[in-house]
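All protein chains but one are shown in place.
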Amino acid sequence: MKPAPFSYHRATSVDDAVAALTQGAGMARILAGGQSLVPMLNLRLAPLDTVIDISRVDSLRQAHDDADSVRYGALVTHAAFEDRRVPDGSNGLMPFVAGQIAYRAVRNRGTIGGSLALADPAADWLTTLVALEGKLLIAGPEGRRAVAAADFVIGSYLTDLAENEMIEAVVVPRRSATERWGHYKVARKTGEYAESMAIALVDKARNYARLVVGATDGAPLVLEQAAQAFLDGRTDDALRVVIRDELLAAGREFSAARLTMHTTVAMRGLKGAAAK
Amino acid sequence: MKVTISLTVNGAQIRRDVEPRTSLADFLREELRLTATHLGCEHGVCGACTVMVDGAPARACIALAVSLDGAEIRTVEGFAEDAAMGVIKEAFHQEHGLQCGFCTPGMLISARDLIARHPEADDVGIRRAMSGNLCRCTGYQGIVRSIKSAARQLSSQGKQP
Partner (left out) sequence: MSAASAPIDGDNRQGIGSSPRRNEDRRFLDGKGEYVADIRVPGMSEAVFLRSPIAHGRIRSVEVPPEHQGKVFFAADIAFAKPIVAASAAPNFQRSDYPPLAVDKVRFVGDIVAICIAPTRAEAEDIAQACVIDFEELPPIWDIDVALAPDAPLIHDHWTNNLYVETRIETGDIEAARKSAPVTVRKSLRMGRHAGVSLECRGVVAHYDRRLDELVIYSSTQFPHVIRSILAECLGVSEGKLRVIAPDVGGGFGIKNNFNPEELAIAALSLKLGQPLRWIEDRREHLIASPHAREHRYELTAYADQSGRVLALDAVVVVDAGAYSVWPWTASMEAGMSAGIMTGPYDIPIYRGVARTVCTNKSPMGPYRGVGRSGACFAIETLIDEVARSVGRDPIDVRIENMVRPESMPYRSATHKLYDSGDYPECARRTAEAIDVAAIRKRQTEVSPDGRLIGLGMASYTEQTAHGTAEWVARGLPVVFGYEPALARFTPDGKLVLFVGIQNHGQGLETTLAQVANQELAIPVADVIVRHGDSSVSPYGMGTFASRSMTMAGGAVSAACAQLAEKIRRIGAHLLQAPRDEVHLADGRVHFGTQSVAFKDVCQAAFLHPERLPEGEDPALEVNAVYQPGRSTGAFSYATHACVVAVDPGTGHTEILDYVVCHDCGTMVNPMIVEAQVVGGVAQGLGTALYEEIPYDENGQPLASTFLDYMIPGATEVPDVRVLHMETPSPHTRFGIKGMGEGGAIAPPAAVLNAVNDALRSLNAAVTETPVTPERILDAIASSAGQRVSA
């Protein structure tokens, strides 16, 4: 289980990395924490001829606290979130989520940028960023652009990233202080990818609710009708039906078991937020 | 094409040419003949290869050596003189925290890190924190006991890893 040969480029800056990507013409890939890429290389599942190591681009490790958002460099690690070594504008949701990803040794190296770029539908950051209405700052040969997390993911392992673009940072809007979050993840084992996960954000003061379900074999699903039904104070049974119908309407061909699981998880996400 | 890297391994300054595809684990095991770091899966799941990279545990099987130019690596061999590790090892001995020994080096590295960060962890906390280190022999009970006992001893001696 050893990788096929490849050449190695240690990027000195974002622009340098982008230039190397362009030169690689689709056969070059960014190495961030390596916690997903290197396993794929070891299993010979990631065809590439050049690895562009961005780990020395220090600017990508920084986080900035702005008035209405926090900006995280792509290389901020899961452990940095978990340990609150970076600012948080999510009322503690991001540190909590980070602590649920994999295992400490993986969190020490795995990065938020890498996780989002991979777009594993079962990954934690993806659902979280969609829930938090985060944005990704993307660097390419033509300059920089921003894209909403919800638009960034197109499907399982599919993103809006062109082959010569990279994620430079993630911007998360500061959430209102009165907002409460609920999080529910089911995984077969501790540290495993989710089988289903839901994040609910509820701000009773603003009559606001948002519900996102992840690990749904594609982009995370934003359940707007369910959120509304919740705000409308529908009974649990009625709410469950709304969630179920909305999940079904997404056209993901869930098995009966999956549908039950996602419905439960979504309910519990909402309940968790409501209970706080 | 090989790339020259220099890094510190167990306190020694090392300079070597490596193929970019060489993992840190293979670099340690094959190049430096430090074979305490074991390979149980080579895709980041089992934790047998856990070593310290710049003071934090990492999976050596999914870290590329070439990317660790300038890093400081510490393996179980490098903890031979470490007082805290001595206490942890003795606890593993007393509490029967190992059977075949294959997972043990990775367990020790993770255990030391856990005790350093959460000396007061309870059973549930220990189990959660150690969930990334698989053991096929012990059923974990002895390992949890060992870590609890080591943490207690270290804190009563006022020692922190």
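Letters A and B name the chains as they come in the text, with residue numbers starting at 1 for each one.
Methods note: a contact is a pair of C-beta atoms (placed from the backbone, for glycine too) under 8 Å apart; a residue touches a chain by one contact, two chains touch by 3 or more.
The structure displayed is predicted, hence computed values, not measured ones.
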| item | value |
| --- | --- |
| Option from A:Asp49, A:Glu133, A:Asp160 or A:Glu195 whose C-beta touches the chain left out | A:Glu195 |
| Missing-chain contacts mapped onto chain B | 19, 21-22, 29-30, 33-43, 45-46, 48, 75-77, 80, 89, 92-94, 96, 98-105, 108, 123, 126-128, 130-144 |
| Residue ranges of chain A at the interface with the undisplayed chain | 1-5, 39, 43-44, 186, 188-193, 195-196, 255-257, 260-261, 263-265, 267-268 |
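The criterion applied here is as follows: only the chains that are shown with their structure count from here on.
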| item | value |
| --- | --- |
| Averaged-CA centre spacing for the pair chain B and chain A, given as whole angstrom | 29 |
| Of chain A, residues touching chain B in the complex | 1-8, 10, 31, 34-35, 38-39, 41-43, 51, 53, 55, 79, 102-106, 108-109, 189-191 |
| Chain A-facing residues of chain B, complex | 1, 3, 19-21, 23, 26, 42-44, 47, 50, 53, 56-59, 61-64, 66-67, 69, 110, 113-114, 128-129, 131-133 |
